[in-house]
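Apart from one protein chain that is not included, each protein chain of the complex appears where it belongs.
Up next is chain A:
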Amino acid sequence: MTITKAAPPRADRPDAEESQGRRLDSPLALTMLLLLVVALQGPLRGALAAPVMQSWMTVFVAVVVQALPFLVLGVLLSAALAVFVPPSFFARALPKRPVMAVPVAGMAGAVLPGCECASVPVAGALVRRGVTPAAALAFLLSAPAINPIVLTATAVAFPGNPEMVLARFVASLIVACTMGWLWHRLGRSDWLRLPSRPSTEGLGKGAAFWGSVRHDVMHAGGFLVVGAMAAATLKAVVPEHWLRAAADNPVVSVLALAVLAVLLSICSEADAFVAASLSQFSLTARLAFLVVGPMIDLKLFAMQAGTFGRAFALRFAPATFALAVLVSVLVGAVLL
């Protein structure tokens, strides 16, 4: 913690002033909200007593409770990785030639766990420390999709279909490496606005670690709630024959779940459980959901645009989406 003392104090001011204003209102708002809920719990329970609402809530809570441990585990490991492994390590560990560095970086994603929210800033840090952008992008795409925690969660979510784990691994790795090579051949450096410094630097290790855990749990947790609400609605409210109609058409089912993955923005540690609940859909369609989701969704698009610039994100995101759908269908045809 001694490093923090040498700081020039000035630039924190706008942030500090703003949070001074927020400091009053957000805990207050939270307290009032919780009090209100407790005070109104009688009527609230009454309103939620209808069978539709009860089964909605049960599915909603089930998805959250099932996914939360995996999310927490993933966030812990990715925070440890971000804080305790210096980015310069990766620059030294990767081959010098970009064509070779891409698959190595892609495979590194399988060993080094990173939550997708963490992978964008980590990839930014990699580029700043001199890693070739193509390799950093391959890592950006593969780390959240094929890390051990995500694969374990997938195996837990699909106990009867272990081939799903293999399919997810293969398809995600192919997409990540292909996107890396594509960037190497077609990408232009002026599309990439070089990322600026992440804010955890200069904090003590402990503060950076727990700050990262807190931020990721709050962030990914919020999106997990969105995903759980969607899964519960599909399960408890939407008539079964609609889903069956969508699921029966192979093209519609793949596209529908791919788009759903983009809209829901679920954390990759948690998405397998949502996919498992969509049991009307074919395994290939659910594979598309699992391959697209960790690579591109609304939240990631926003983060990529913020970290690498809009010009980059507008080209990178659609290409990733199209490639991810295509590869999932091919891999699904072979493996599932």
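Definition applied: a residue touches a chain if its C-beta (ideal position, glycine included) is under 8 Å from a C-beta of that chain, and two chains touch if they have at least 3 such contacts; residues count from 1.
We take it that contacts and distances are computed from a predicted model.
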item: "Heme exporter protein B", "TIGR03943 family protein", "Sugar ABC transporter permease" or "Ferrous iron transport protein A" - which is the UniProt name of the missing chain; value: "TIGR03943 family protein"
item: Touching residue (missing chain; options A:Ala157, A:Ile296 or A:Leu323); value: A:Ala157
item: Full-complex contact with the absent chain, from A:Ala236, A:Val259, A:Ala311 or A:Leu335; value: A:Ala236
item: Selected from A:Ser172, A:Ser277 or A:Ser328 as touching the chain missing from the view; value: A:Ser277
item: Absent-chain interface as seen on chain A, which is shown; value: 4-12, 14-16, 18-19, 22-23, 26-27, 29-30, 33-34, 37-38, 41, 44-45, 48, 51-52, 54-55, 57-66, 68-73, 76, 156-160, 196-203, 206-207, 210-211, 213-215, 217-219, 221-223, 225-226, 228-229, 231-232, 235-236, 240, 273-274, 276-277, 279, 306
